[in-house]
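Scroll down for the structure; my scribbles are underneath it.
Heads up, one of the protein chains got dropped from this complex, but the rest are sitting where they should.
Right after this comes subunit A.
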Amino acid sequence: MNRIDANGRDFRALNEEIRAAGQEILIENCMGQRYIAAGMSGVSLTIQGIPGNALGCYLNGGTIRVHGNAQDQTGDTMNSGTIVVDGSCGDATGYSMRGGKILVRGNAGYRVGIHMKAYREQQPLIVVGGETGSFLGEYQAGGTIIVLGIGSEKKAPVGNLCGTGMHGGKMFLRAEELPADLPPQVAASKATEEDMAEIDGYLEEFCAAFSMEKQSLFDRPFYVLRPNSANPYQNLYTFN
């Protein structure tokens, strides 16, 4: 394990040091340095302190574990690998993500999974343990977003305008009720056994990452949200 003290380091210097540090790296005293592990693959990185915006952007494999909170745009455009956050994440978590996994134990901010997309074997996944802000899955085009609402007192653990512009992929919400303001282009229903089987492995992985009992998640219903057709917005701007 290579230890890097990030105290007082500029983000460029810190990233160069990370690239030169080998396979197993511990970053201590992190304080807002951006783009940590940008485009890297094959390393196992542990972060203490507050990583800056766009943590793991373009990540192409390996794992990042944050012992605390992460800021905005975690996993921006990541391609593969896993980011695990013990605390909460800021806005636009998983922004334009195209593969890999982001597991957040706490809450996440606005616009989680915005522009997330999938292609064949590239199937991105975001699991948020707590609540998210508004615009969850905005313009989602593919992949899977799961919000578990653990500890949430809200009927649905999301903000306003969930699924605005969604045209692909799936969202799973563990909730008492569906959000009241779902757009007409989003079809929502209680998750079937088949749906639940599809995410069983993901829930397993999430619970293993944070030492939780998977069984405890099934005391609330899961809803699944998907676009209501292959092309839900074809008449939104033009009538052709």
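Going forward, a residue touches a chain if its C-beta (ideal position, glycine included) is under 8 Å from a C-beta of that chain, and two chains touch if they have at least 3 such contacts; residues count from 1.
Assume contacts and distances are computed from a predicted model.
Student: The hidden chain: which UniProt name fits, "Xanthine dehydrogenase family protein subunit M", "Transcription initiation protein", "Quaternary amine transport ATP-binding protein" or "Amidophosphoribosyltransferase"?
Tutor: In UniProt, the chain excluded from the picture bears the name "Amidophosphoribosyltransferase".
Student: Out of A:Ile18, A:Ile36 or A:Ile50, which residue would touch the omitted chain in the full complex?
Tutor: Going through A:Ile18, A:Ile36 or A:Ile50 one by one, A:Ile50 is the residue touching the chain not shown.
Student: With respect to the chain omitted from the figure, which of A:Gly133, A:Gly149 or A:Gly165 is a touching residue?
Tutor: A:Gly133
Student: Which subunit A residues touch the hidden chain?
Tutor: 10-11, 31-32, 34, 49-50, 52-53, 69, 71-72, 90-91, 109-110, 133-135, 159-160, 181
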